[in-house]
Every structure is written in C-alpha cells, then in structure tokens.
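Please see the structure below; I have some questions.
The complex is shown incomplete by one protein chain, all other protein chains being positioned as in the whole.
Think of it as A and B in the order they're written, each chain with its own count starting at 1.
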Amino acid sequence: MTMLNERQQLSYIAAQAADARLNVELETEGMTLNIGPQHPATHGTLRIIARLDGEQVVWAEPVAGYMHRGYEKLTEVRSFPQVTTLINRIDWLGSFANEVPFILAAEQLMEIEAPPRAQYIRTILFELSRIANVSLFLGDLGVQMGAITPVFMAFRDREYVLNLIEGATGGRFHPNFDRIGGLKDDLPKGWIAETKQVMKKLRQFCDEIEDLLFGNEIFQSRTRGVGIIPADVAKSYGLSGANLRASGVDWDLRRDQSLPMAWDQADFKVWTHPDGDSWARCWIRLQETREATKIVDQLIDNIPAGPVMAKVPRIIKVPEGEAWVSTENPLGEMGYYVVSKGDLGPFRVKIRSASFNNISITPWVLKGVYVPDIITILASLYFILGDIDR
Amino acid sequence: MIQLAVEIPYWGQSLLRVLGGLVAVLLPAGTIVYVFLFKMMSFMQSRLGPMEAGPYGSMQLLAEVSKWLQKEDIIPENADAKIFKIAPIIVLASTFLLVVVVPFGPDAWFTDFQAGVFYALAIGSVSVIGILIAGWSSANKYSYLGGLRAAGQLIAYELPMVLAVVGVVIQAGSMNLQQIVVAQNTQEIFGLDWIGLPFVLTQFVGFLIFMIAVQAELTQAPFDMPIAESELVSGYMTEYSGFRFLIFFIGEFATAGVFAFIASILFLGGWGVPFSWFGWESLDQVENWMNVVGPLIMLSKMMLLVGIIMWVRFSYPRFREDQLQRFAWKVLIPVSLANIAITAILKVAV
Partner (left out) sequence: MVRLSDTATGNDETAALPGDGLREGIVDGLRSDLGDRLLDTHLLPQKDLWVRVQPDAWALTAAALKTQGFEYFCFLSVLDWLPSPFGKGEDDPEAEPTEPNTEIKQGYAGGASRFQVFARVTDIKRHVGVTVKADVPESMSVPSWLPHYAGANWHEREAHEMFGIGFEGHPDLRNLYLPGEFEGFPLRKDFPLLSRMVKPWPGIVDVEPMPVVDEGEGDAS
C-alpha cells in the first residue's frame, strides 16, 4: 500500500462510511437516482445508477452499451484499408489519433515502415487531433460546473484546429487519411505557416482557460481533494493517459516505447501530478495541450523531404501474425490487437480503448462522494461514449 | 403629496397601482433578459446572440414568449396536479408582493409601509414555498433534490441578507424604505454634501453581503445548485414546460430586478439625488418632476446592480451544496453580525 496523504485518507473514510450506510440500508431508506442515458452531464448515452443517502452516494454503477456498434465484429468483414473508416468513429473528437495505432499494427505485420515525411506528418496530425479533443474537454469542464462561458471559447479556438485538420485531410471529424505505408496525400501549400499561427492562438487559449477556470477559487474548491485515485488503484484498473499521470505515474507511450513516429524528434515534458484528484487530472490535460502545441511547433519546421507513401502492393494482403500496437491517444492508451491470417482483412481485432478502462473505475471512485461530485469526477476522468462502447 | 388636476376614484387608483405594479415587474424583467441574458452573455462568449427578430434581436423575447404560450401544458402523470399548477404562481406572486413596498419617487409608491424593510425581507422568502412545492409535486427525483437544495439554500442565505440590512436600518434609524432614501440623500459624508450619504460607502461590508445573498436568493451561479443543469437537469423546473415554465422564467428575472431595486434603495440612495443639489431640506420639498426622473434613476441603478449579478453568473462555476452552506453559516453570518455590532457602536459613539 502506498503512503496516503491526508486528503486521500479522508476520502477513504468517506467511502467506508458510505459502505457502512449501505449495510444498514434497510433501516435508512435511500434513494436511487438514475442519471442518464439522456442527461446533460453524460455527454453521450452513459447511464449511472447511484444509490443516495441524502446527497451522498453510497453505491454507483455505470451502465454502458446504449451505443455499442460492434466494431470488433465489423472489422472481421472489412479489408484492412476499410477498417480505418470504422475506427475513426471510436473517439470521434480525436479521430486521426484512432487510425494511427491500427495502421502501425498492420505495418508491423507487413514489416514495412512509412517514410520519414509521412511519420512526421502523422505525428503532427496526431497532436493536432489531441489539441482538438482536449481543448473541448477544457471548455466542457466549466459547463459541468456551471460556468457557461469557457465552452464557447473552446469551440471558438478549436475551430482553428479543425480547419487545419480539414485543410490537410479533407475531413473535419473523420479524416480517414492514414494509409498502410504512409498517408493519402502531402500537406497543402501554406499549411505550415497557418499551423504556426494557430499554435500561438491555442497557447493563448490555454492561458485564458487557466486564468478563467483553473485560477477560480470555486473551481479549485470543487475539484481539489475530490475523486482521489491512488497510483496503485489507477494501475490496477488500467487507467491511462492523463488520468494515470495525475496519480503520479510517470508513463507516456509517446516517450516510453519506440514506434515509427516522430515523437522522439521532439522535446516535450511529460507532466505528472502527485495528488490524483480531479484537479490534477484537469491540470495535466491543460499542460498536455500546451505540450502538444510545442511538439507541433518543433516538428513542423523539420519535416523531411521525400515521399509520403512507401511502396506497398495496391491490394494489401497482410501476412499471418499477431501484433499489438498502442499509442498515447487524447483519452489515454488506445491499442489494437490485430490478428491476421494472411487475408485481405483482419481475422480478429481487439480494440483496447482508453475510456473503457477509465470509466470502469467509477464504482470505486464515486463511493462516498456527493451528487455534484459525480459530475466533476466524470468530467475529469473524461470519457467519450464511442470510446467506451466501441 | 401628489396634486393632480382630476380626482381619481378609489377603483381608478387601484387600477393604476395594478398597472404600475405590472410595469414595475415586467419591464425590468424584459430589459434584463434582453440586455444581459441575450446580449451581454453572447458578447462575453464571443457570439452575437439573437439577431433575427427585430433590430438586433430586440423582439426575440416576444417571439420566445409567444412560443412558450403556444406549447402544450404538460403535467406529469404522477405529479400532484393542483400543487404543481400553483407552484409557479406562488413564485411570481411573491415578486409582485415584493415590489409593493418599493418607492420609485417622492410620491410614486404603491404603499408606504412603516416596516417596509421587514415586509420586503419576509415576503421575499415566500418564493421558497413555491420552489419547494414545485420540486415536491413534480414526482421527479431531480426536481425533488433541486427543491430540497433550494429550500436549504434560500433559508441559509435569508439570514445574512436580513443581518446585512440591519446595519442600514440602524444607520437610517427607520425601517421605512422611503425614509431610508431620504436619510441617504439629506446627510453628507466627509463634508461632501454633493454626494449625499449613500450607505454603500459606510455599509460596504453590508452591501457585499447583501449582494452575495441576493445572488443566492436568485439561485444564480455560483449559487445555482437548485437548478444545476449539468447534474439535476433543471432542478425544480425539470418537469415544467410551456407557460408554467415561462412564469418561473419571468419570476427569476423579475425577482432579480426587484431585489436590485431594493438594494439600490438600501445602499445606493434609491430614486433620489442629493437634496442639496436643489436646496431641498426634506421629503416634502422635493419637486414633482422627481416622480418622473426618480423611476429612471432607479432603473439605471437597477441595471447596474443586475449587470454585476449577471456578470458573476456568466463567469463563475457553481459551488457544491455543502460548500455553499459552509460559506453562509461560517463566513457571511459571522461577518454580518460583526458588521451590526460595529455599526451599532459607531452609531452610539458618534
């Protein structure tokens, strides 16, 4: 057991008190509150059943599956290039980032690598989709706590990033731009200068949000010391991304594994926070957005010349084998376990999505909190429903 | 007293008072909704707000109202229908009852209550009953939680509000709102007789506490726990639609206006200008044209105060229920008690 600080101990005591109350449930009549599937706070169709004692949660359980689309089954009847269209829609705010690990897995099986230029552009687009994704989180955070203004700023500045993604790929939400062996196209003219401008704007946006929201005393009192997840619990539940780093675990797949991507060419800091509370998770995401803009800035000046597509057969048959590739997506670790039998399409694709694990911790972390904290904790864990249900 | 060329019969006076009350409640409500809710909020959020209905969207409110009036009046099957129907009316009625004691000019008042402050604070809490029964009768768990939160919050913030006003009452030496206005405009501070003595200068702590309490009484962010759309959908209003929701909506903004009127009377000198400007000595010498200018002065002060309320509302996240209670009981009430003690000591000593 790791050493707990005072706040963590308090949250444990609250959870145990909630347990005790559940045991005498027959004597004190509680109330079951059904949050969702249609509810303003669950952004999507997640349903949470919470048993309350007054306003304190004694037991909570998320119910997923209102949007299950069966992608693991569908991938088995698609060919490899067609799969990217599906997996685009898992985490629909960071679509491009979903394509990358699957394509990398297929490339690993085929033992090819994208040319350096394609690797750079992939990494840049990956980070852009991270910014598009997380900047919406930063705005949405305020709405979940009743501050309505930040979300409009987020939408305003996210638009610039979406325009960039559209400029390069042709799609704002579902680029479907990644190909086995490289990319569909090269960057359009003027895109690099435009990107530099936008990155400056996005850093300003981060400063604005930090002033407006993170500096606000009410925001701090709502998030600090709320929903504490210790590191060992986080690892055992498989929390990933900012949620794991907010618990003090220094683990970032961009840095800690070698992939044919350009992250090792950029210098960025992997932020961690020792507290593990909602505040830490939000703060880590804010810092990550800043780091992402810096990664883009560093890479965009050094894109090597050359083709964006390796030589691959026009009809792609992936050799027999199994491959696991995961990347540090905006929501956390997203990976694909691809099994190929040498056909046109995959034999089996196991999709490991980040939100699935991140949300599976909710019964543990929601025990003993108040109803308003359900919302802040869920918001800070940051899930996208397509990423839970797949 | 008012000298009119024609003698108005009693029923005529009553009619005039009713019409005046409607204007005094609905006109500020409409102005607040358009200026702050539609336009100021939009500009703060880098968007334009309504632009289609009328010039700069100024007719948007009429469009919204007619939309609401056309909607079906839905009452949930399990709701306690009678109480469900009454609840919004109670909320709005308390606003009308509140405006009754507000003086808008030397003679432009509805009723000249000796214990006006007492009456205003008492009647202001009637809306809690409406909100509580709205939450209870909706047969909805969100409404129920919202109603309970509202009851807890409104009662908790009633106290600092009352205590903050006590300082003003001590200083003015009267509970009559008209006398409080006169007291502020006939006295002087630091020998500057052109500024009068608006109590916001001497009772600044009381003013702050009063405005915070008003914010909470109006359930505006950061005290909008009872509505809390991201957790309780819409709190006690969840099941309301159509014109019943409209009544709640009008009630919310009309009450904001009326509370701002009362705050401007208590702290900002109300309808008056410093009497020394025109050489008036007492209320009787105030000239009749102040009955026209007074309401305008009140309106502008009201807009200023509501502007502050809305500014806070649009930029702050909300408290949690326990933090909100802690703030009321552990911070506001002790501070306002200390304020009363200091005011009383100074009143006796000076």
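Keep in mind that, in the parts below, contacts are C-beta pairs under 8 Å (C-beta built on N, C-alpha and C of every residue); 3 or more make two chains touch, one makes a residue touch a chain.
Keep in mind that this is a model prediction, so the values were computed, not measured.
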Contact list for the unshown chain, restricted to visible chains: A
Option touching the unshown chain, where A:76, A:159, A:210 or A:297 are the choices: A:76
Touching residue (missing chain; options A:123, A:216, A:357 or A:376): A:357
Which of A:102, A:152, A:237 or A:370 contacts the chain that the document leaves out: A:237
Where the unshown chain meets chain A, residue by residue: 64-65, 68, 70, 72-74, 76-79, 82, 108, 232-233, 235-239, 244, 249-251, 254-258, 263-264, 266-270, 272, 311, 313-315, 320-324, 326, 333, 335, 337, 339, 341, 343-345, 347-348, 350, 352, 356-357, 360-361, 364, 389
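The rule is simple: only the chains that are shown with their structure count from here on.
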Whole-Å gap between the CA centroids of chain A and chain B: 45
Chain A-facing residues of chain B, complex: 41, 44-47, 141-142, 145, 221-222, 224-225, 228-233, 314-323
Partner chain B, residues of chain A touching it in the complex: 31, 33-35, 39-41, 55, 142-149, 152-153, 156, 212-213, 216, 218-219, 221-222, 370-375
